[in-house]
Structure formats: structure tokens, C-alpha cells
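First up is the structure itself, then whatever we jot down about it.
Apart from one protein chain that is not included, each protein chain of the complex appears where it belongs.
Let's look at chain A:
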Amino acid sequence: MTVAAGIGYALLALGPSLALFVTVISKKPFLILTVLSSTLLWLVSLIVLSGFWRPFLPLNSAASWPFAVLIITSVAFQEGLRLLFWKVYKRLEDMLDAFADRVSKPRLYPTDKMLIALAGGLGHGAAHAVFFCLSVLTPAFGPATFFTDQCSQIPFFLVSSIIALAFATIHTFSMVIAFNGYSEGNKVDQLFVPVVHLVAGMVTLINFTTGGCSIGIPILYIIAILTLLHCGKMVWGKLTENQIRL
């Protein structure tokens, strides 16, 4: 679809993440490092999953239940890794706080902690967008377009970009919710994130059916908006609570 459309698809999928990076993350080197390490972690999770699933591939694309199993195992593994990421972060936080005490500087503020979580989520979301959308976008820079049988009204690359945008949003803000849930021991938040991740993953299976993308994609966006709102509510609550405490 020509270079213009190719750039358009890339911006659709990664533009908001890029905007977030430029406005918030790029000012603080530590956050940049967090984004990179979170991307790396997500990469590693993909490698391990692909290694595990290699003997079972290619899956029989006629039935969709093998894909459901694939998604469930992948989501479970990635959520486990998120917990690990949290534990490593906690250790790091303790080290940073101890260091701050030694040089008589202030400890990490709650906003700092949330920014670190946001950076972690952004790393995951951007990695997802790059691997699931950008990696197949190269043919879109040529003159041709492509439509799948199941979703014949919208170009395939557009669908891919839109879904990548939704997932980037979900990943970015899920990390904030998850870190907050782990630090406060809030069971609701702790469960919210894996459930949302799993539901979002399963919803994409609807796209297998003819015309399914007109149902699946709106549901996905509802989930993304839900995540955004929940995160917003949580952040607002945290900030006002701090205010009262101070």
C-alpha cells in the first residue's frame, strides 16, 4: 500500500507508545533502562514459549482449541514472569532506598514508583507491537494490500495495527495496576491484570470466524479502555490518599 500507508500503520500501532516515551520516559535515564529491560524480559518469554511449543507446531488451523491452549499457557507464563519482574523490582527499590538514605537524599516517591511501573508496562506493550505488528509490516510498504477471508472489509495490516495498539495500551497500564496490587496486597488488582490479559488474548480467537473481527476488535478496545480507566482511578486514589496522609 505504499510507503505512506506503511508509515501510517506503524504510527497507529506505536505512535501513542512513542508519544508516551518522548514525554515521560525519555527525561529520566532510569526509566529508559526499565523500558529496555522489560522489553528484553518479554523477548525472553517469547523465546522460552516458542521453545516449549516448537514440537507442536504448526498447529492445525482448522480447529481453534489448540490456539486457546497456546494462549492460556503463554498468558500464564507471562504473568508468572511479571511476578518475577515485580520481585526483582522490589529488591532494586530496597537497594535504591538504602542508597538514598546513605547520601541523605529523599527516597522514591509514589509517583516515581508508578512511573517505573509505567515504563515496565511500556516496554512490554512496545515489544508486543513490534513483534506482532511491525515484523509483518514490511510487505505493506509495497504497492499491494491484503485482505483475509475472515475479515474482508478491512485491510489485514490495519487490523494488525489496531490490535497492536489495543494490546500496547493494555500492557502499559496493566503493569501499573499490577505493581500497585503487589505492593499493597490488593487482591482485586492482583487478579485484575492476569484476567484482563487472558480475556484479551481469548477475545482475539473470535477473529478466526468470518466477520468476527467486527465483534472481536470492539471488545478488545472495551477491555483496553477498562484497563485505562481502572488504572486512572487507582492512580487518582493513590495521589489523593497521599495528600491526606501528608
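We adopt the following convention: a residue touches a chain if its C-beta (ideal position, glycine included) is under 8 Å from a C-beta of that chain, and two chains touch if they have at least 3 such contacts; residues count from 1.
Heads up, the rule we're going with is that contacts and distances are computed from a predicted model.
Student: The chain dropped from view, which UniProt name applies: "Nicastrin", "Phosphatidylinositol glycan anchor biosynthesis, class U", "Metaxin" or "Monocarboxylate transporter 2"?
Tutor: Answer from the UniProt record of the missing subunit chain: "Nicastrin".
Student: Out of A:A5, A:V35, A:V196 or A:M234, which is the one that touches the chain we can't see?
Tutor: Among A:A5, A:V35, A:V196 or A:M234, only A:A5 touches the chain that is not shown.
Student: In the whole complex, not just what's shown, which of A:W42, A:Y89, A:F156 or A:Y182 touches the removed chain?
Tutor: Checking the options A:W42, A:Y89, A:F156 or A:Y182, the one contacting the hidden chain is A:F156.
Student: Out of A:P29, A:P106, A:P143 or A:G185, point to the residue that touches the absent chain in the complete complex.
Tutor: A:P143
Student: Identify the residues of chain A touching the omitted chain, counting contacts across the whole complex.
Tutor: 1-2, 4-5, 7-12, 15-16, 18-20, 22-24, 46-47, 49-51, 53-54, 57-59, 61-62, 67, 70-71, 74, 111, 131-132, 135-136, 138-139, 142-151, 155-156, 158-161, 163, 165, 204-205, 207-208, 212-213, 216, 235-236, 239-240, 242-243, 246
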